[in-house]
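I have placed the structure first, in the form of structure tokens, so that the comments after it can refer back to it.
Shown here: the complex without one of its protein chains, the others still in place.
In order of appearance the chains are A, B and C, and numbering begins at 1 in each one.
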């Protein structure tokens, strides 16, 4: 249990603090404009030159000085017209109210302020797709090397088309994934199902064997590339990688069926193959996979070394439907990871929309500029 | 532990079954076309008129008859060129292979077939936004009464604009929510924050008191409607409800700050107010709230009674970022609920896109039809 | 959307049904003993020989016939003294009330009854430790081969001592795990930390390198067994396996640091090593690992073949802190898995307590029996 650090009221700021100011409540259950909103931390209020602790402390309430001179914390709804209510927003004593955020060590953020919503990773935080789209387009247009690390949920859940779009439009430096991503993608191309489930999410008859039949066809062809060439694989993520010459690394695991011919089954050799891309990475997008995300996080620097030797943070986005995977990634040292807590399908769909919008805006801006420039030249 | 039910090989289908057919593997690690893909259930293979269990059973593998007449389950990668591999897809014995799905009671689905992906609610299932959009537009255009039941994540996470759009375009029969949804929505309108967090997800200085200031302003105005009228609330969900005369019910809970004036603090009175809308509901959309979703599920019939007395299922969509809430809703009797496991912000954004698309398609179709009709009339 | 199947009131049971019986409510807000408790499904009530649907249907309420002869669904709290309330518990029409559970296909369980808590996997279900303990002791005492498949959370969270106890007391046929389990276990033995975190859950200074130092010491020794022999590893899970000759398989993954010498880095070779134990397994306990649990589930039959050729279900327990992993395991075909949704540390601790208790009870019973037998012999 943390121990209590008493405040030092002799230090400059607090020693010269004024008394707190109180204003009458304008109506029953209504506080005066600018009322002080309490926290649950020890709070000292200067009255008649003395620092006092109010009774019945709690957060989200007001400070009320009653007619007997007693100081209370009161919910706004309980305040009566005319009650004297403390006003002020400063919590550092400069308006006569001091919230002692450092009363117990490690209780609050490093800046010593009481705050809501300080969790780093939460489904309750907004997702800034516009910023992610801007970074992605910047990366592409400046010759960056974004690596995408994906789990099979991407294929299960029909984000497959969106992933193909990103590959075909030059946003994927390399794709790192496991056997399952390729298996379900190829099952979808050949049979229209993933793990025997239709695109509408229904289990199909005889469906449990379809991924095995897909694997067998590729093994018969000899490689994914050969199966694309002979028309067995007609579309999808692996098809897009092969036809656009986008490098991919498929690494093996003990969960694998098959595996497909290109899968690197030795974990050490697989790490070396992943690392060849990680050392070149200028951005990382990790989607719906704990195993591959943490494996990649282990081998990624937290920064990019530019050609001129300068450093910048390596933008790392980790998408998962639960906070746990992102926290786990951070807990294993990938502190720079920015977490997006959502469904992989929805993430891919909205990200693509924002990237398309960003591209459009840049096109308009770039065509507008020369026009303006030539207009200027004509003057 | 379930007990074993031995198969009855004397019943018509099995008694007349042929021997299983075996085909040579075309290459090392490659199975013949049409190979039988195993399950983990007891599987009987008819060979020389006798039903035999293979050794070393497992799923996702092949049945191999070795030169000594022994029958094995073997992973495809371990099969050698020329090995005799069973072919056939039927699991009911008609091709000489019988998967005894009923060996242990309750082991598999009611149709007795081994299947993958049978969970009712899973983040791994695709989300059929097109179908949901179609149902919503149908409801609106046929005078239905869809009730929307929302939690504060809708506001936190910037789906607020999308919710406003649905209200303004006639898709909301009534909005049922708690104090927090309205508080954060109004905080966003007045201060641009939710729980003191900016739209980019950063905690702001002094932010922890902003929701209290928002509440106080509305209490001072006397009601949400009055605060809209006097310009305190300029936009957002509550603004849209007030300006479009969309009915809303705000119910109280012990977690509430304030509360806002319209909030019904008595749980019984609040249930009655919710129920007045539930009895009229023709569809329910429950987003990011366990409390309100289950409360509404408790008072909703599983069906709609049409004016002609016929019945249809009441479409009930439950959106949450975890499977648990949807399962809990079903576990409390709302079996008709269809679960969507995703982030509320992303759900709202994509659903709106699909609804806009559905509306466009219907407009094109409806303008095309008269044209065709008039062309026909001209003939 | 499912279509409506109207009930057939001409079929024997319904055609001869009596009228529903109504009893006066004894007080305001109190229902008569034996009242009929409603569901949210279409419900037909026989009154004067005719089947009628009540108005305002919902679950958890009563059927009230008002003085005008109108039939309503009413919450118990709204019923007044003397109101006529339907009584009866049968839902099949035999008491004049028919709940049409089959109104919409797939709406309810296979037995057509409206039920709560039908999810297969839920943290809200009780955990039957006594049954699990009984099965485990039975397995040990009858020479079974239980395989334990564990993730690193077992070590992180101090269930390590309990796992050692199970190994030392003969409950572990084989241990299947990854590099991380052994690394953290050995780090704990050498440095007293796991991933640099103390047993109290605090990050320690310089702690991030400790697992690397542990790995290096074992690599220097040449093998885990050698590091046990030379005193580097003094206690823990791996120490217990080595000193009791309990077989273990450590399989590699792309996330691995090191790896440790015994780790099988090739996924195919690793599967073969795991499978050698899976074919002998008579029980499986899968704790806190999605990767290894699903890998094992893939290669396990759903049943055990006894020496006499008879079959029984293979008891499969899957422990995870979220419903998702268990559902995923089932969705990939391991339907026999029984899910326990809890923390790995707590599971191990309580399971051990129950096993100790079961052993004690059997000892008492077995010493009591011979005594009784000798007493009988003496007669």
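Note that a residue touches a chain if its C-beta (ideal position, glycine included) is under 8 Å from a C-beta of that chain, and two chains touch if they have at least 3 such contacts.
In this text the structure is predicted, and so the values were computed from the model without any measurement.
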Contact partner of the left-out chain, one of B:223, B:253 or B:305: B:253
Of A:45, A:71, A:278 or A:344, the one touching the omitted chain in the full complex: A:278
Among B:74, B:123, B:140 or B:208, residue touching the chain not depicted: B:208
Residue of A:53, A:130 or A:364 touching the missing chain in the full complex: A:53
Omitted-chain contact residue, chosen from C:21, C:169, C:280 or C:349: C:349
Residues from subunit C at the interface with the omitted partner, ascending: 26-27, 29-31, 35-37, 39, 59-60, 76-77, 89, 91, 109, 113-118, 123-128, 131, 153, 156-158, 195-197, 199-201, 203, 205-209, 211-213, 215-216, 219-220, 257-259, 321-322, 341-343, 345-347, 349-350, 353
Touching residues on subunit B - with respect to the absent chain: 195, 208, 251-257, 259, 265-268, 270-271, 274, 290-292, 294-295, 298, 322, 324, 331-333
Hidden partner chain, residues of subunit A it touches: 1-4, 39-42, 53, 56-60, 75, 77, 103-104, 107-108, 110, 114, 116-119, 122-124, 135, 268, 271, 275, 278-279, 298-303, 305, 310-313, 315, 323-324, 327-328, 330-336
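Everything below uses one rule, namely that only the chains that are shown with their structure count from here on.
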Chain occupying the middle, per Cα centroid: B
Type of subunit B:subunit C copy interface by residue overlap (half), same or different: same
Centre distance in Å when subunit A and subunit C are each reduced to the mean of their C-alpha atoms: 32
Multi-partner residues of subunit B (each touching 2 or more other chains): 39, 59-60, 77, 114, 116-118, 123-124
